[in-house]
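For this view, one protein chain was removed and the others were kept in their places.
Note that the chains are named A, B and C in the order they appear, and that numbering of residues resets to 1 at the start of each chain.
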Amino acid sequence: MSKEYWRWPEYRRTLPDKDWKAAKIVTGGVDIGSVSSKAVIITDGELYAYSIMRTGSSSPDSAQKAMDWALEGTGMKLDNIQYTVGTGYGRVNVPFANRAITEIACHARGANYIWGPTVRTVLDMGGQDCKAIHCDERGKVTAFLMNDKCAAGTGRGMEVFADLLSVPIEEVGPMSLSVEKEPEPVSSTCVVFAKSEAVGLLRKGWPKDMVLAAFCSAMASRISELLEKIKVEKDFVITGGIAKNIGVVKRLEEIIGFKALPMKEQFDPMIAGGIGAALFAKALYEREHQAA
Amino acid sequence: MQQNLFEKFHEWYENRHEYAREWKEKTRGKVLGYFCTYAPEELIYAAGVLPVRILGSHEAQSVTEPHIFAMFCPLCRDCLAQGLQGRYDYLDGIMIAQCCLHMRQAFTSWRKHVPLDYSYYLYMPHGVQTPRAYPYLRGELADFKKSLEEWTGKKITDQDLDHAIEVYNENRHLMKRVYEFRKERNPKLMGLEAMEMVVSSQMIDKEEHNQALKELLKELPERNVKREAGTRLMILGSEDDDTEFLRMVESTGATFVIEDHCTGSRYFWNEVVPQKDRLSAIAARYIDRSPCPSKDWPERTRLPHILKLAKDYNVEGALLIQQKFCDPHELDIPAIRSHLEKNGIPTYFLEFDVTVPVGQFKTRVEAFLETFQLPTDLF
Amino acid sequence: MITAGIDMGAKNVKVVILKDDKILSRSLTPGRFDQKAAAEKAFNEALQKAGLSHDDIEHVVATGAGKDVAPYANGEISMMGADALGGAFLFPSARTVIDVGAEEGRAVKCDEKGRMVDFVINERCAAGAGTFVEAMSRALEVKLEEIGPLSLKAERAVPMNAQCTIFAESEVVSLIHAKTPKADISRAIHDAIADRIASMTRRLGIQRDVVLVGGVAKNSGFIEALKRALGVDLLVPDEPEFVGALGAALSPTRRIGECEK
Partner (left out) sequence: MAEKRYKTKPLDCWNEAKQLRQNYYENFVKAHEIGGVRWAGGAWSFSAVPAGLGDDIYSLTGEPYGATVAYNKDFAEECHEAIEAKGYARDLCAYMRNYWGSIVLNKYVWGGEWPKPDFLWTTHICCSHAKWYQVAGELEGGIPYFCVDVSVGPYNEVNERRLNYIVSQMIDGIEWMEKVTGRKYDDEKLIQAVYNECRATSLWAEICTLNKAVPAPLDEKTMYSLYVMGTLMKHRKECADFYEKLRDEVKERVANQIAAVGNERFRVMTDTQPPWAFLELWRYLQEYGVVSIGSLYTFGLIGIFEVKEDGTWGPRTTPQEQGIEIETREQALRVLAEWTLSRPEWQHFYSPELKSDMMKRIVKEWHVDGVMLHYNRGCEGLSMGIAENKLALKEAGIPVMHFEGNMGDEREFDLERTRAEIDAFLEILGAR
């Protein structure tokens, strides 16, 4: 494989002007997805640092790497983290985690923290699945639906396409919006066949942006099926990598008839699950210490 | 691990074929495989024939591809695969009591491609809510009885029927008593154990099964259960003997306390109410039993029945599982879900295939359980 | 008579030039998007290798997914028809020809003359085609060309439940999490696609000899897996990906397919 267009940027970040040493409770959340691994550190319930990277072939290593990277340059050591919750696909394979909680609970909790108590519906589009989650004002899950049968409507699906069309994944969304006229969505639901369908369109001489538009709207309508099934309620937010794909988000908003709350600058939508995990970690830590 | 009172049933479940072969050795009798639990086993049993339910083996296979179009359910293909692969080579015959289109295909393809000296298609009515079904089925049973007599060369007397009815009723009665112990705050048995108990009863001589049940009932009250019950779950939907799945769920801090499956309560819930005319009595039992969705119309009698089970067994949440492409259940599940939810019982839906992706299902089940289990002070 | 066959495959365009049933030249050009250009390139390359000019070719027959846009073509034949002709030409004893390409698996039954008598294409699912292996090799972080040989080192057969490519990808990930050796996983991957192809072929009824062609036929791991799944030996030509083009080139003399349309 020559250039890997599907590769999204891996990065780490420490939030400015925060002194973790001053914090009473430092907890961590590690979200090992099938495609990306995220490590989040919070201090007294405030986001402090995080990292996002691709999941390797071993979860424990990925967890370790992600956490090390999040710690990088903070002067903090793993031992300074008092409690860690693992979540995501590899949640039980996080060596240094005290407990595992599913990504469904964690995403709801994280979304509640990022966007506030008005959030009722969370759409999380992960690497190989897509979840529609209902939650209450405390971020507690009340219902959820999950699609992990079909790549249409998953991050991988989008990667496959970026790759196929040699368009860097971050540019897929904007490019798909640059069309004058919205084309028919690709009809195949299966990504692999949507792919061959797209190849057909390119052969017919369609420009890339048209093909991307056709795929993004197919993906949007695919996701909307999930949302319609669970009956999407306001406020509605999107977590996971796809939230960054304006091409899908805009079309999705058109289908369901209202907008998702905008992304918050300091919170990458990919780390919602990690944040949720870290918040559970804090609560669990406090619980155990009250008990003790 | 708690002392294992259910070992016998587990062995029977695991070694169903060995059992049947030995039974033949021992008794020199005939074995009749049946599809779907609408089969009037009392008649077969009365004929001195061992009725054995045909089920799948939950292994990926590719032998049924030429026989059944992929839009039909995994169960009917898995069952047919057993026949085509010779796993039931000890069967002297097969029969089906008319049920869904899916299973009928497993039967007709088996009949065509697996050598047998006997097969019978019983035109079991679908209209189990019309009183006209009673005399009709009584007549169909008479035909079946006659056919069995011709096959075995042995007359089926009223005494034979009475005995069969007695044995079968006792089996149903005993299993219901075992189920009582699932109502306890900390159930004396797990869902997996219950399932293996019921399914094994579909494969072995009921009299032997009754013996085992009596043994079990002696010790069960004293059984000391160390493990926590966790969330009390109900499971319902299509045919389900997916031990791997049940084990997975019960390993995540939950217990199945009741189910509505043809591999569970639905199979044995009601008994034959004796009448002077034995065939009428048997016909009535199969018409009045808790139905498969393919026969549950025009009224939806399953809704009150399922809700009652949920209440009686103090269920906290329900897992609805459905064999992929199982139309009858697809046609009931939306109504059942809303009925349970309306009555305060959260539900979660899962679609089954020949093999289930336990990894992915684990996440969903855990997430569903977390909605009960995560302490509220964590929020 | 000199004829040319152009196979407009989903991934590569293949050209074969034939003179009185003798192969003069072969040529392959990758062409996902501009198949037409790829075909022109491949065609002219093949001419060059054969030392011929376009006018020397009596019939140019196209086949494959993109046969409608094939340049130079004055005839066409279905992929299945071409597989049958090509397979039976290379192995006269062939009665079943299985073709596993990048995006599709096919099986054809043919008579001694290579005439197709029955065929089947696998369901709309990538799990029965080359892309599946590609996707898996990525999930496994193993080079595509290495995954086949690697699978031959497998100690045991791990069942692979998932049928969908993406489904399978996550399953591979969980197998990796479960510390399953990569060799065993690769075998599971090849078994999975082989099972797909086998059950598809069973719909035809497997009649010997069985020939395996198409790009995936170069994958030693897959060949072994398919042998296991079918329980018969497989004949595999040296250049399996050219069989479709070869069949197309043969079709005018066999009077099959649309010529001079």
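Everything that follows uses one rule, which is that a residue touches a chain if its C-beta (ideal position, glycine included) is under 8 Å from a C-beta of that chain, and two chains touch if they have at least 3 such contacts.
Please read all numbers here as calculations on a predicted model, not as lab measurements.
Colleague: For the chain that is not shown, enumerate the shown chains it touches in the whole assembly.
Modeller: Contacts of the unshown chain, counting the full complex: A, B, C.
Colleague: Looking at B:P125, B:G237 or B:P357, which makes contact with the chain not pictured?
Modeller: B:P125
Colleague: Considering the whole complex, which of B:L32, B:A60, B:L75 or B:C100 touches the chain not shown?
Modeller: B:C100
Colleague: So one chain is hidden, and I want to know which residue out of C:S78, C:T131 or C:S151 touches that hidden chain in the complete assembly.
Modeller: For the chain that is not drawn, the touching residue is C:S78.
Colleague: Among A:E170, A:E225 or A:E254, which residue is in contact with the omitted chain in the full complex?
Modeller: A:E225
Colleague: So one chain is hidden, and I want to know which residue out of C:I121, C:L152 or C:I206 touches that hidden chain in the complete assembly.
Modeller: Touches the omitted chain: C:I121.
Colleague: Even though one chain is hidden, which residues of chain B still touch it in the full complex?
Modeller: These residues touch the chain not displayed: 66-69, 71-72, 98, 100-102, 104-105, 108-109, 112, 121, 123-127, 130, 132-133, 135-136, 139-140, 293-294, 297-298, 300, 325, 327-328, 330-335, 337.
Colleague: Spell out, residue by residue, where the missing chain touches chain C.
Modeller: Here the touching residues of chain C are 65, 77-81, 116-119, 121, 123-124, 203, 205, 256-258, 261.
Colleague: For chain A, enumerate the residues touching the unshown chain of the complex.
Modeller: 187-189, 193, 200, 225, 228-229
Methods note: only the chains that are shown with their structure count from here on.
Colleague: Centre-to-centre on C-alpha atoms, which chain is most distant from chain A?
Modeller: Farthest chain from chain A, going by C-alpha centroids: B.
Colleague: Roughly how many whole angstrom separate the Cα centroids of chain A and chain B?
Modeller: For chain A versus chain B, the centre distance works out to 42 Å.
Colleague: What parts of chain C, by residue number, touch at least two of the other chains?
Modeller: Correct list: 167, 170, 174.
Colleague: Tell me, which residues of chain B touch at least two other chains?
Modeller: Touching at least two other chains: 360.
Colleague: Would you mind writing out the residues of chain A in touch with chain B in their complex?
Modeller: For chain A paired with chain B, touching residues are 89, 101-105, 109, 129, 138-144, 146, 148, 280, 283-284, 287.
Colleague: Using the touch definition up top, name the residues of chain B that touch chain A in the complex.
Modeller: Counting only chain B, the residues touching chain A are 346, 360, 363-364, 366-368, 370-371, 374-379.
Colleague: Going by the contact rule set out above, which residues of chain B touch chain C in the complex?
Modeller: Touching chain C: residues 59-60, 62-63, 65-66, 70, 353, 355-357, 359-360 of chain B.
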